[in-house]
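Only one protein chain is missing from this complex, and each of the others stays in its spot.
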Amino acid sequence: MPAREPFGEPGTTHAQPADLDSKRQQGSGVLGALRFRHLSVAATAAVLALLLPACGGDGQPGGSGPAASASLDPEADLRKQRLTVSNWDGYMPKDLPARFKSAVGTPVTVAKHSTNEEIIAKLTASADSGIDVAFVSGQYAQALAAQGLLEPIHHDLVPHLKNLDPLAARLAHDKGNVYSVPYTWGTTGLCYRKDLVGYTPDSWNDLLKPRAAVKGKATMLKTERWLFLPAQKALGYSVNTTDKQQLAQVKKLLLTAKDGLLAYDDTTFGDRLKSGEAVLAEAWDGWCPTDDKRIGFVVPKEGSDLWTDTMVILKSSKNKEAAHAFIDYVLDAKVHSWVASNIFYKVPNTAAMAELDPALLKSYPALAMPPEELLKGESAVDLGDAATAYTRIVTEVTAG
Amino acid sequence: MARRGRAAGRPHVRARIVLLGPGLSYLAVLLVLPLALLIGYTVFRRGRFGGIAYEDGSTGENFARITDPLYAGVLADSLRIAAVTTLLALLLGYPTAYAISRLPGRWRTIALVLVVLPFWTNFLIRTYAWIVLLSSGGVVNWALTGIGVIDRPLKLLYTEPAVVLGLLYAYLPLMVLPLYSAIERVDPRLLEASADLGARPARTFWSVTLPQTLPGVLTGCVFVFVPSLGNFVVPELLGGGRTVMVGNLIRDQFLTARDWPFGSVLALALMAFLVMLLMAQAWAGRRLGGR
Partner (left out) sequence: MRRATLLPLWLTYAFLYTPVVVLVVMSFNRSDSPYEWSGFSTAWYSTLAGDDEVLRGLANTLIVAAGATVLSTVLGTLLAVGLARHASRSRLLPALSVLPAVLPDIVLAIGLLAFYSLVSATLGLHSVLLAHTVFGLAFVTAVVRTRIAHVDPSLEEASRDLGAGEVTTFLRITLPTLAPGIVAGALLTFTLSLDEFVIAFFTAGPKDPTLPIVIYSMIRFGVTPEINALATLLLAVSFTVVIAAQRVSRLTEAL
């Protein structure tokens, strides 16, 4: 134990013995302690001060304030604004922010979320999440709007809305694109290894009641509504059912399906299929890596959903004009086409889809699916009060 | 060391405020209050969009829900996994710590550092490394197939043993360090005396070393058990969502299902177990210390 010399050189520091009493009672003692107390009070105050400005960014308890969305300034200088956009990883061309910046002047920071629930949690957790534009699936956009968190889309600031497929302007979760703008749309189906499965799957039961070659090597999506989808369709129910009996049946079916699963996987099933660890996966059509010739995609005969991923603007955003400009930029036919050919998902933009390279359509047949076909799928909507029942079932199915 | 008998006057009250005030008020606001909030949440219902629905009034249904065998099962699984991990850590950690303590002085430090060093790379990456090792195309299977022990890849990943392995890997150093510390403190004269009295090394170990190091054993066990129990990253990455531990449930309730009341009840259950565990450890510590 090294001996530490607490004093400096002996004799340098302290007062002469004669001054003891007065020094002790006044001087550095009292003043020193006072300064010290100020220091600690200041420290505590600093802690609180760090918290307070962060409290309640705009003063409104993120609620259904009737504050009419302040009219936005079409002449705003976009170069002075900054955008933060939250999206799934790899769901946007990597150079899109840079291109937007050179076109419009606003710098863009990209934040990532890996599931809808994750971004919803972040958006609802604090008054101002710092996000200006978020990419969320349709029914979640509907829920956000119902909570008063979204800025209505000012159509006059998004002239490219006219590029949208007319069918995309009437989707169940947001008719008329009041607070969300469709970015991509598609359906969910079975993504499988043609060489390892041994037959062509055509039913959701191929996933829920798998054959021997598939058992233990199948994956299902875990994000709430998509966990339910295969069972709901296999039983012939609506994806928006709130009937308690039906939900009980769905839960039972999902529980029996669990044994045949390798894992619940929303993000890495593509890799697992490629490595052969999984041979059958419930997958969103654009995420199925059909460019690998061994992998195929099929929409089961019982039908599937029509999901839409949308762009929404947060009411707490301080850069609403730039946010609108961003959405408008994305909807430009050339840009939107670049998006589709980059992420391999269909976009609800007729002009953009027409520009796609035919060779791409061969590698990713799902891209070639015409909108009419797509619309056979059922759109998911926000379930309102039944949402709690759904989340409970998800917990009970996945925790077992 | 308390200096009793000094006149307790103004300077002491002031000093008390200055020294204790900032730290305690910080903890009051950022520790006690959050925990109190969690306890309070347990009696409310989930809001329509998640969070808390204060307006729906209080309810005991969250507590009723946790008695469902499903959740009791998850809790039991978690306890089991954490216990197995702790046991393995002890079985591997004790001999390791013992071995280190028998090394000549200079090497001891190096040996200890080498045990702790992997701990300093990111925990997530270390867990991820096991995915690479254990997957059906991964290193372990490749090696086993290579030597001819197996024909087809074993399913190692996304199983409960994989989770135990991941937890063991994460927390082993936390067992070794307190154990080493305890073993090193055993008075060498006691060991000498035991040898002089004719005891063989094994006997000396069981009769002298082990009892003397029991408090260190307890500490090491707690250091491994507590984080293992509440962990959700390892079960998620190595368990493939099939092995669900209490930590996963809590995280899901808060960030996915956003059923905060139920998540709070689960957290409370976790805390209750840990309080009991720590009380048991303290009691055991006192019993042993009394010798």
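Each chain gets a letter, A and B, in the order it is written, and its residues are counted from 1.
Just so we're on the same page, a residue touches a chain if its C-beta (ideal position, glycine included) is under 8 Å from a C-beta of that chain, and two chains touch if they have at least 3 such contacts.
Fair warning: this is a prediction, and the values are worked out from it, not measured in the lab.
**Student:** Can you list the shown chains that the absent chain is in touch with?
**Tutor:** Even though it is not drawn, that chain still touches A, B.
**Student:** For the full complex, which residue in B:F49, B:Y71, B:Y158 or B:F254 touches the chain that was left out?
**Tutor:** In the full complex, the listed residue that touches the missing chain is B:F254.
**Student:** For a quick check of understanding: of B:V163, B:I183, B:L237 or B:A257, which residue touches the chain that isn't displayed?
**Tutor:** Checking each option in B:V163, B:I183, B:L237 or B:A257, the one touching the absent chain turns out to be B:L237.
**Student:** Of the residues A:K101, A:K122, A:R211 or A:R392, I need the one that contacts the missing chain.
**Tutor:** Touches the omitted chain: A:K122.
**Student:** Where does chain A touch the missing chain, residue by residue?
**Tutor:** Residues 1-2, 4, 6-8, 13-15, 19-20, 23-24, 27-33, 35-36, 40, 43, 47, 50-51, 54-57, 61-62, 84, 86, 89-90, 109, 111-114, 119, 122-123, 125-131, 267-268, 270-271, 275 of chain A touch the chain that is not shown.
**Student:** In the complete complex, the non-displayed chain touches which residues of chain B?
**Tutor:** These residues of chain B touch the chain that is not shown: 1-3, 11-12, 15-16, 18-20, 22-24, 26-27, 30-35, 37-38, 41, 51, 92-93, 95-96, 98-100, 102, 109, 111-115, 117-118, 120-126, 128-133, 135, 137-139, 142, 169, 172, 176-177, 201, 226-227, 229-233, 237, 247, 250-251, 254-255, 260, 263-264, 267, 270-271, 274, 278.
We take it that only the chains that are shown with their structure count from here on.
**Student:** How many Å are there between the centre of chain A and the centre of chain B, using C-alpha atoms for each centre?
**Tutor:** Once rounded, the distance between the two centres reads 32 Å.
**Student:** For the complex, give me every residue of chain B touching chain A.
**Tutor:** 11, 14-15, 17-19, 21-22, 25-26, 29, 45-46, 48-51, 70-71, 73-74, 135-137, 155, 158, 240-242, 244, 248-249, 252-259
**Student:** Within their complex, state which residues of chain A touch chain B.
**Tutor:** 29, 33, 36-37, 39-41, 43-44, 47, 115, 117-118, 120-121, 124, 143, 146-147, 216, 222, 224, 258, 261-265, 275-277, 384-385, 387-388, 391-392, 394-396, 398-400
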